[in-house]
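See below for the structure under consideration.
In this view, the complex is presented without one of its protein chains, the others remaining in place.
What follows is chain A.
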Amino acid sequence: SSTSRLVESGEKERLMELLRERLVECGWRDDMKALCRAYARKKGRNNVTLDDLIHVITPKGRASVPDAVKAELLQRIRSFLMSSSLW
């Protein structure tokens, strides 16, 4: 299946790394961590579940990815899909 071929080719891993790096560089990761810390303080750190945190940061997380980062990743994904004849 195309899914497993994407994973096997290692490209998914590379893209993940690239995205992670860009999100660190632009401060996105720090922003998300700040949101989580604020939430944990409010709710009490032992009452925080992973699910809570994911729900807390997902909307802001999705909305605050810099356009340039998103464009770069979309371009990489598109190139890869085109070159690997998985269209």
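In this text, contacts are C-beta pairs under 8 Å (C-beta built on N, C-alpha and C of every residue); 3 or more make two chains touch, one makes a residue touch a chain; residues count from 1.
FYI, contacts and distances are computed from a predicted model.
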item	value
Name per UniProt, for the chain absent here [options: "TMM27 protein", "Trafficking protein particle complex subunit", "NOC4L protein" or "SAGA-associated factor 11"]	"SAGA-associated factor 11"
Hidden partner interface residues of chain A, rising order	2-3, 6-7, 12, 15-16, 19-20, 23, 29, 32-33, 36-37, 40-41, 45-46, 48-50, 53-54, 56-58, 61-62, 65, 70, 73-74, 77-78, 81, 87
